[in-house]
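All protein chains but one are shown at their positions in the complex.
Then we have subunit A:
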Amino acid sequence: MTNRISQKLQEDKKLLSIYFTAGYPSLNDTVSVIEGLEKNGVDMIEIGLPFSDPLADGPTIQESSTKALKNGMTTEVLFNQLKDIRKTVSIPLIIMGYFNPMLQYGVEAFCQKCQEIGIDGLIIPDLPVDVYNEEYKSIFEKHGLVNVFLITPQTSDERIRFIDSVSNGFIYMVSSASVTGAKSGFGDEQTQYFDRIAAMELKNPQIVGFGISNKETFIAATEKAKGAIIGSAFIKHLTAFGADKFDTFVNNIR
């Protein structure tokens, strides 16, 4: 599949991916955040579609989601904000969100809209692999969307092989048993986990998320993996400094 994500994964460098919550800090910041991140050399962006009950997220992303919803963010508003995004932005864009809002929009309609806009992939933490395979895989593929699955230190080798076999972009390696933003830094357990996954020689590259907030953790996470995702630390930056100055944040990471 030729997709911006696949192309980006072939580049000979460690990838920096940033997650942010759409409509945060202000409703209309979405596009300027994306443009600003690309301008500062970020390789890939995960656009968070806010949800009222984000089970896998810690307080930072919960609060940004609550605020974004209060600001008036909806699936429809997000699609409208993004409709001309491909006129200015060329890096891969992924929408990350929980399954219920997509289900209410209609999965087929959601995927079609993503394709029209130029979204390259989706990360849906609470859509299980087996349900995806049986009910939605053909829809995603029809619209050229990469679906990204998560693995954790508790995921068995057998299940990792299975997830690798059904993935067609990259694997999202959750660094520790935690919700987002819970821990910073890596210990021996993470190092062993990174080594274990590297030794499996999976067909899909891995990008590490959860627990990455600065240069040190970025380097540690990408020693074996293809890239790393920063979420909560960037949301904190947005909260503190607003949606227009990202050069120091990005430069402090690499």
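Just so we're on the same page, a residue touches a chain if its C-beta (ideal position, glycine included) is under 8 Å from a C-beta of that chain, and two chains touch if they have at least 3 such contacts; residues count from 1.
One rule holds in what follows: contacts and distances are computed from a predicted model.
Asker: Suppose you had to identify the omitted chain by its UniProt name; would it be "Cytochrome b", "Amino acid ABC transporter permease", "Tryptophan synthase beta chain" or "Sulfur carrier protein ThiS"?
Answerer: The record names the chain that does not appear here as "Tryptophan synthase beta chain".
Asker: Give the residue, chosen from A:75, A:190 or A:232, that touches the chain omitted from the document.
Answerer: A:75
Asker: Of the residues listed, A:115, A:152, A:184 or A:214, which one is in contact with the missing chain?
Answerer: Residue touching the absent chain, from the options given: A:152.
Asker: Out of A:3, A:26, A:66 or A:184, which touches the unshown chain?
Answerer: Candidates A:3, A:26, A:66 or A:184; residue touching the omitted chain: A:66.
Asker: Taking the entire complex into account, which one of A:100, A:165 or A:191 touches the absent chain?
Answerer: Here the residue in touch with the unshown chain is A:100.
Asker: At which residues does subunit A meet the chain that is not included here?
Answerer: Those residues of subunit A that touch the unshown chain are 51-56, 58-59, 62-63, 66, 69, 74-76, 98-105, 125-128, 131, 149-152, 154-156, 159, 174, 177-179, 182.
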